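On to subunit A.
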Amino acid sequence: MSSRLDFLSPFTLETQVVKPGRKVYVVKPEDLRNVFLKMIEVLGDSSFYVSTIIGTDLKDEGRIRLDYYVVVLPEEETVVFRTFIPRDNPTVDSLIDLIPGVLPGECETHDLLGVVFKGNPFLKRGFFVPSDVVEQGKYPLRKDSGV
Partner candidate 1 sequence: MSVSKIIEVPLALELPVGPQHPALHEPVLLKAYADGEEIVKVEINTGYNHRGIEKLCEKNSFYRDIFIVARVCGICNLVHADCYVRAIEQILGMEISNRAKYLRVLAMELERLHSHMLINAVMAENIGFENLFMNIMLDREKIMKAKEILTGNRVLSDYVMVGGVRRDIDDAKKEKIRDILLKTEERIKYYKKVFAEDSTILKRLVDVGKVSTRDAVIHSLVGPVARASGVKIDSRASDKYDAYSEIPFNVITRTEGDSWARMMVRWDEALESVKIALHVLDRLPSDANPVPDEKKLPRKIPAGEAYTRVEAQRGELTYYVMSDGKSPNPYRVKIRTPSFNNIISSGFMYVGYTIADLPVILTSLDPCISCMERVTVVDVKKNVSYKLPFKELAKGV
Partner candidate 2 sequence: MRRPKLLKLALENLVSKPATIQYPYEQTVIEKDFRGRHYADLSKCTGCSLCSIECPADTIKMRPIPPDYEVPKSNPRRLYPLINYGRCVFCYRCITVCPFNAYVSTNEHRLADTAKNDSSELSLSTLRKIVKEG
């Protein structure tokens, strides 16, 4: 299975493993959109779906880690694309015109962590969190938010 994704090796910085045995490809944030364009070109757009987008606030290292969990059909194996973006300017390109299924993940990560996805017209602050927390300008999932 992993041999099918060998065309991604020019973008990969390193590989890790998330238990129980899921391969992680660490890429640069600028390359993320190209990785997905290449996947659609080589595999076709109905042979994989984006399952989850997870953002984690690594306050001690000063960066936010973004994981894209992708399930490749038909073997249904899960692979992970991991990038790190700086905490004080968290922006990354949006994938919404390629894959409409990332909409809930991107909207949620924006509202709860403050990551800005450039090119996504549906990002909005007001509704994820209750309005009294929004008025204070806080992002609830950050470690120093005090919520």
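With respect to how the candidates were assembled, all candidates are chains of the complex that A comes from, given by their letters.
Throughout what follows, contacts are C-beta pairs under 8 Å (C-beta built on N, C-alpha and C of every residue); 3 or more make two chains touch, one makes a residue touch a chain; residues count from 1.
Computed from a prediction, not measured in an experiment: that's the story for all the values here.
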Touch assignment for subunit A within the complex, options 1 or 2: 1
Residues on subunit A engaged by candidate 1 in the complex (per definition of touch): 18-20, 22, 45-52, 54, 56, 67, 69, 71, 73-78, 80, 99-105, 107-108, 111-112, 121-122, 124, 126-130, 140-141, 147
